[in-house]
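Other chains dropped; remaining ones untouched in position.
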Amino acid sequence: MLAAFLALFFYNLLFPGPQQLTPSEMNDAMANAMASATPRPPYSVGVYQIIQPSLVLIETETQGADGHSGNGLGSGVIISDAGDILTSLHVVIDAQEIELTFADGSQSSAEILVAQPENDIAVLRADQPPSIIYPAVLGNPNAMRVGDEAFTVGNPFGLYGSMSAGVISGFDRTFQPSDEKPRLEGLIQIDAAVNPGNSGGPLLNRYGQVVGIVVGIANPTEQEVFIGIGFAVPINVAASSAGLPPY
Amino acid sequence: MLAAFLALFFYNLLFPGPQQLTPSEMNDAMANAMASATPRPPYSVGVYQIIQPSLVLIETETQGADGHSGNGLGSGVIISDAGDILTSLHVVIDAQEIELTFADGSQSSAEILVAQPENDIAVLRADQPPSIIYPAVLGNPNAMRVGDEAFTVGNPFGLYGSMSAGVISGFDRTFQPSDEKPRLEGLIQIDAAVNPGNSGGPLLNRYGQVVGIVVGIANPTEQEVFIGIGFAVPINVAASSAGLPPY
């Protein structure tokens, strides 16, 4: 027996086996890991980095009935490998000239390829697309819920590439931009800030996918500024109404 | 000794013991688990799902001193099994008729059960409550801190069931809605968007508990639209002033 004990002792010295964990060691390690986990950056940081190369600044020259010329401003987003640009129709409908500025700084004139007044959506084609085209990834608006993150990126008052963050406030909203324009239906409502110049820009989910195109804001006063309520056309409607396959 | 060694060898073959974990295996497993953890949806999604069945749309018909009739709009929230509805008094005080629409689509006329002008709070009783009543869960405003999530759900400009997200901006605010109305005190200030039609709707914490009733907004201009500052009566004040037991 004694010999066996000794044998065992030496055996364990020779083959000590792997270092073993006790439950309390594991619990300590887990608590440490979870407490010291690096907090993630907010979704908005990634969303901006994902969408930024697909953003388009739209500037227009218009000529009123009285012969005076004016300028317009809006946003757009590249949605195909061909470089087609989705925007809001009211940004470009009265334009004599449409000038685009891409994320790489290059510029181009553009023409309206498709116009869908009933959704306030237009597709533009640049005369000189950027040398490298980064189409945005489209998401599924039907998978979104009230309260989901909602991000917009656009050019309010010409402030290029401005991001706003908020949530989805509601679905299936109706919005009449003005008396002479068609009523827009089935809109997504958001509380992320949008202002003139944001029109035509993308509405994005937490993954940086385009789920809508910004078309307007609610404001009962005469002033067209944000007061907490923005509207976007769901991207499936915008893309398919523009003759493009849905996502 | 040799025999003992052999005995040990066979013993371990016969009873191999459980598979053992090394610390580095555990660390790898933990890193994997934490990196692949599914990100949670934002609180706002759950908050909306929790409060939505308790929401009430309030429409009123008013008659001015000049005999002209008008319409009013507001929000309310069911807070008892009996179907009593908490709202803001100014939504209903001038109403000739109060018409409620519940989350199930049913409608009912209603009467003012309790009116507390000093807190701008009213309790309504529906003549025909919905067949199934989902009272909201009340939270503890005193447990909230500046910076905590603040959600509102209501009907701004009639946009039914609109959600806005923000934070608690401050406590114990004083607000004078207009010259002829009483000064409201002890209010919670929020930066979640609220507009006319939101009045009477619930202010919610991250758990979907009602911590306040929306009563107004600060705007130094004549226009009653949101500019970043909303006010709510703490729910303990609203509920107890309305003759209900505090949460």
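The chains carry the letters A and B, assigned in the order they are written, with residues numbered from 1 in each.
Rule of thumb we're sticking to: contacts are C-beta pairs under 8 Å (C-beta built on N, C-alpha and C of every residue); 3 or more make two chains touch, one makes a residue touch a chain.
These figures come from a predicted structure and were not determined experimentally.
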How many copies of the one sequence build the whole complex, if 2 are shown? 3
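Throughout what follows, only the chains that are shown with their structure count from here on.
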Rotation in the CA alignment of subunit A with subunit B, degrees, nearest 5: 120
Which residues of subunit A touch subunit B in their complex? 3-4, 6-8, 11, 17-21, 25-26, 29-30, 33-34, 37, 145-149, 166-170, 173, 189, 191, 206, 218-221, 227-229
The subunit B residues in contact with subunit A across the complex are 1, 4-5, 7-8, 20-23, 26-27, 30-31, 34, 39, 41-49, 151, 156-157, 159-165, 192-196, 223, 225-227
